[in-house]
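Here you go, one structure.
Only a single protein chain was left out; the remaining protein chains are all shown in position.
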């Protein structure tokens, strides 16, 4: 698991509030005599906004590079390489550099399945296949199959290929809610101590593109992004810095999103 | 703990839905210097129907074959040998072969205390005594003692005796709710790779009898039941099959209950 604590500011409320989180994963696996791995994960999460929760389980089986899972699935789009490379700071702030997050057009923003840390999730099914540098991921959820946990039908897929230090990924989602139809492309790579990434998405006609980069100098890593959204009033920009304490990190970030709101945070984060 | 995933069908809704479960037991024990064992169990459970939960604890002490417990008790009837030997499939479906489950007369069906995996349970007390082949189990719950967790007063008891491969058990419950008065008898045994069981219950006048059997061929086990309920429109029947993968099992079942509804399931189950 992991934990973090710090402070968070946003220009909408003008308030600086405490940021605290602890996440404990309960991972269980077993292996059949023929070599199939069976596993399940349950997560305990305490956020600053309320008491701790137990989320919905993700149960899976995997063999020869193929994993089949049911329940609180990861979701293809949410798992796509490069999707969250633009995140800055301790908390990722408003994720204004993520190209599926159309800040200025909330209708098309977060309508895709992803692992829920404190809720039941999509109650869907998914298959993930890895062979050499290739990864393919198909996820599916709908109201009947999920006993009502998912309100709409979503089919999402991505394919990604890694060659040397570069990764290219293409993702698609078809949903029964038209505003959730998405096409996403990401490219990311490393040149020595520098990282660079590009992402673009068509969110049911609402396009968004983003560039991100990072540079590491010893224990310090600086990263940032700029993103341009079709309906946005301005360019979204973000800047973050991480100082590695060896086992824990001091992290800070500041971000202005596409509608001009500013957020910042500062704190420490560690894994255990 | 254990986990499972698969699909479940019922003829009432006509729907096939995802079935997923993960159960994590937190068992704690300590021993006094005089050899008394003190223990407690808490369970984390995630079902397909919602987010995960923490149940009520069962706290116990045991010595010389006697166990005294308080809280989320197992309950005498629910713990009786042979009670659930008729279950088929991944999920036990509607438990139509369980003789205390009067499908056609819901008033008398599940009115007895049992361990609650996601709730507080009966908040009662119980004593379990084992000596040689004999086991006796007495459980008690009522509104005042349980601070309101139990709505009625229930006293339940069973006695069971194992001789060679055969087990006979007799259980009784007296409740402040008359429809919950029950008398249950079970007999079960093994003849080589074949298992056979008989159960009968008087559920406050609503009688139900059931026969179950199983046969194991290598890694495959087939089991089934037929049950006859006084108010039932038809015989309840069920058939299940389990294929042992060594560490996990593929399980499937189909069942028609006493009012003619059909259910089926298919999936994998494993322990960890």
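Per-chain residue numbering starts at 1, and chain names A and B are given in the order in which the chains are listed.
The rule we apply is simple: contacts are C-beta pairs under 8 Å (C-beta built on N, C-alpha and C of every residue); 3 or more make two chains touch, one makes a residue touch a chain.
On a predicted model such as this, the values are computed, not experimentally measured, just so you know.
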| item | value |
| --- | --- |
| Residue in contact with the excluded chain [from B:53, B:176 or B:216] | B:53 |
| Options A:53, A:135 or A:150, residue touching the unrepresented chain | A:53 |
| Hidden partner chain, touching residue among B:32, B:64 or B:220 | B:32 |
| Selected residue (touches chain absent from view) among B:19, B:48, B:123 or B:180 | B:123 |
| Residues of subunit B in contact with the chain not shown | 26, 28-34, 36, 38-42, 53-57, 59-61, 69-72, 118-120, 123-125, 144-147, 149 |
| Contacts of subunit A with the absent chain, listed as residue ranges | 1, 3-6, 15-18, 20-22, 24, 44, 46, 48-54, 245-248, 268, 270-272 |
